[in-house]
Structures are given as C-alpha cells and as structure tokens.
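So that we are looking at the same thing, I have put the structure below in structure tokens.
For this depiction, one protein chain was excluded, whereas all remaining protein chains were kept in their positions.
Up next, chain A:
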Amino acid sequence: MATSLKQYKAIGDELWKTRTEKISAELFTLTYGALVVQLIQDYEDYAEVNKQLEKMGYNIGTRLIEDFLARSNMGRCSDFREVGEVVSKVGFKAFLNIVPTVTHAAVPATAQTSSATPTAPSFVLTFDENPLADFVELPEDALEGGLWFSNVLCGVLRGALEMVQMQVEAVFLSDVLRGDESTEIKVKLVRYLEEEVPVGDD
C-alpha cells in the first residue's frame, strides 16, 4: 500500500498526541546524561563506551519495535526508501517527538531488493534537535576520544529493524556536540533476513 508522505506525518502526529504516554523531557535528558557519564567512568575508553551504548540501544530497539507496531498498526514497508520515511516521520515522532530529515542515497530504480544491488540502499537522518543531548557540552578528552554521545539511537535503529527482517548498519556521521554542523546518522541496509517468520504477520 503506497501511503503518502503526508499520511505518514499525520500518523506520526496522531500517535504522539493520543497514544503516547509522556514524561518530563528534562528527567529523560538528565537520566541519559547520567548514564553516559557513568559508562565513561566505568569503562574509561570512549570507543568501548560507544560500543556499549550501541548494545544498549540494540536491546531497546528489539523491544521498541513491538510497541511501535502495536500502536501504529503499520503494514510492511514495500522498499527501503519507505522504511526511511516511516522511521523518521512516524517512529521518531511517536517516541521522541522529533522528525529528522531523511535523505535517501541514490539507488538504481530497478533494484529494490538489496541482495541484488551492488550499492546497498541507505538513508541519512539529519537531526536539527536531539532531546538526548540538551545542555550537554563534551569535555576535551571526550572530543578527542571519539565519543558519540547519542550512540544509543544507532543501536535502537539496528535492533528495531532487525526484528522486521532487515539487517542494517547505523552509524553517526557527524554530531553538533563535536562541533560539526549537524547531527547525522547513516542507516545502510546490509541484507534482508529471509529465514525467520515475520513478526506480527498474520
């Protein structure tokens, strides 16, 4: 079913307004900040912290997708392009009340199933606001150590999409906390997972 972009936006808005329980944004931000700082103190290695954040995100994502599908009643996405649209307009909107901009990577129009394409389809999410990183200023050694503060988001994307039969790689390209111009995550499709029984498919 070809749901138009406007409809995705409307679905996302409606989900956020009616079917999401809200908590204080500052509590959320402070909790996440405390979590990252504690991880840094425990591991003392920024690459390891990035990895742990991603792992935590993965665990969150595998559970989050169930919640998302139950509330939104969305059907299967027809192609990876649609995945990008749904993730940004419905997914992020419903959980964080932000709508990152999606930029799709140029893919040959004929090859929509990833296993055939030489270039894997991907999209880039550009965030103009990030509730996880409100008020945060990275100290010097975090900047040098290569910390991606919101790396949990990459894990969430990977975990959630894996539960719907897509193996993806999600990485940060840039982060305003590091002094870059914008915060961007690139999500690249590795392959479709064919073996498992699709989740929520009746």
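We take it that a contact is a pair of C-beta atoms (placed from the backbone, for glycine too) under 8 Å apart; a residue touches a chain by one contact, two chains touch by 3 or more; residues count from 1.
Simple rule for what comes next: contacts and distances are computed from a predicted model.
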Taking the list "ER membrane protein complex subunit 1", "Auxin-induced protein", "Trafficking protein particle complex subunit" or "holo-[acyl-carrier-protein] synthase", the UniProt entry for the undisplayed chain gives the protein name "Trafficking protein particle complex subunit"
Full-complex touch with the removed chain, picking from A:21, A:137, A:181 or A:194, is A:137
Where A:34, A:47 or A:70 are the choices, the one touching the absent chain is A:34
Hidden partner sits against chain A at residues 26, 29-30, 33-34, 36-37, 134-139, 142
